[in-house]
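Note that one protein chain of the assembly has been removed; the remaining protein chains are unaltered in position.
Up next is chain A:
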Amino acid sequence: MSATMQAPRVQPEVPRDADVPRPIGTRRSLGDRVFRAVLLCGGVAVLAIMGFVGIFLFLRAWDALSQAGWDFLTTQAWEPDSGNFGIAAILVGTILIATVAVVVAVPFAVGVALYISEYAPPRLRQSLISIVDLMAAIPSVVFGLWGFFFLQGHITGLARWLSTTFDWFPPFQVPGSDPDDPLATATVYTSSTFIAGLVVAMMITPVIASIMREVFTQAPVGEREGALALGATRWGMIRRVVLPYGKGGMIGGTMLGLGRALGETIAVYMIISPVFAIQWHVLANGGSSVSSLIALRYGESTPFGMSALMAAGLALFLMTLAINFGASSVVARSRSGASS
């Protein structure tokens, strides 16, 4: 384009009546200029709202942050009005719940995604995709109900088995339990990080699965057939073509699921019984998360307590933000490209 437009200038000796390309400039009509201004206003408004949320959170949190200083990250207590508060315990609790959720959800999500993209009969495929998408939209309070009224009562057997079989693994130890006592109460195993993590895992499995499924189906047909033509079995083809191709999407999907798991409130709030000390024993009663702390304490907070909650919320937001950006950059840089 630019080469042809500049051509007349470097050859000034053209006859006056020769054809000269006219410079093309677009002058927008009045309507278009108004339209573009309105669009710009929309963009600015959204930017302002979203920016305001972030900035406001930071400003309101500043009170608490400046008083607590670096102790905010290391204190294991939540008594803002006596100045003794920090997110060490609740942040660890949040991360533990999310870790349990992701560890449980990822194998299931890979199974669902591979089934839909590789194994399911084509006639079923579309309905399965719809079902998974629908499951991703089930309100979290419904999962919370299920976890509280069903899972809690039925999972203690598994928790007890895990803690007695793997008691050499520190996170699985349960203080206060006595596996030799047949009449021991099961309450040491209830309201635990593990159960909350399982419920959150059920919530994020459809989310992760739908991203992975989308990437898996994009694996090039030519490469698939190449693998098959070389004598690969279906699993050989999946392992050598589909999984390497979808690696970025798998990592990205997992991280997006992790982001959802970190921010989950209601299901965790219904199940866990809050403690404000670092609870490494995931199978044992008690745990905490930032979002359930906010839901628990917002109503009875003084202005300073509110600021402390804001600081906790800000820490959670920054964490999910970092994970989300990490996820989208991993997905965008992978061969399969941005998928969602």
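As a working rule, contacts are C-beta pairs under 8 Å (C-beta built on N, C-alpha and C of every residue); 3 or more make two chains touch, one makes a residue touch a chain; residues count from 1.
Following the convention adopted for this analysis, contacts and distances are computed from a predicted model.
Look at the chain that isn't drawn here: its UniProt entry, checked against "Ferredoxin-NADP reductase", "Ion-translocating oxidoreductase complex subunit E", "Phosphate transport system permease protein PstA" or "ATP-binding cassette domain-containing protein", names it "Phosphate transport system permease protein PstA". Among A:Pro21, A:Gly69 or A:Gly157, only A:Gly157 touches the chain left out of the display. Interface note: of A:Pro21, A:Gly42, A:Gly83 or A:Gly176, the residue touching the hidden chain in the full complex is A:Gly42. For the options A:Ile116, A:Val174, A:Met250 or A:Ala284, the residue in contact with the chain missing from this view is A:Ile116. Here one chain is not drawn; of A:Pro80, A:Gly93, A:Pro171 or A:Pro206, the residue touching it is A:Pro206.
Looking at chain A, the residues touching the absent chain are 28-29, 31-32, 34-36, 38-43, 45-47, 49-51, 53-54, 56-57, 60, 107-112, 114-116, 118-119, 121-122, 128-131, 133-135, 137-143, 145-146, 148-150, 154-155, 157-158, 161, 202, 205-206, 209, 214, 218, 221-222, 224-225, 228-229, 231, 233-236, 238, 259, 262-263, 265-266, 270, 290-291, 294-295, 298, 303, 306, 309-310, 313-314, 316-317, 320-321, 323-325, 328, 332-333, 335, 337-338, 340.
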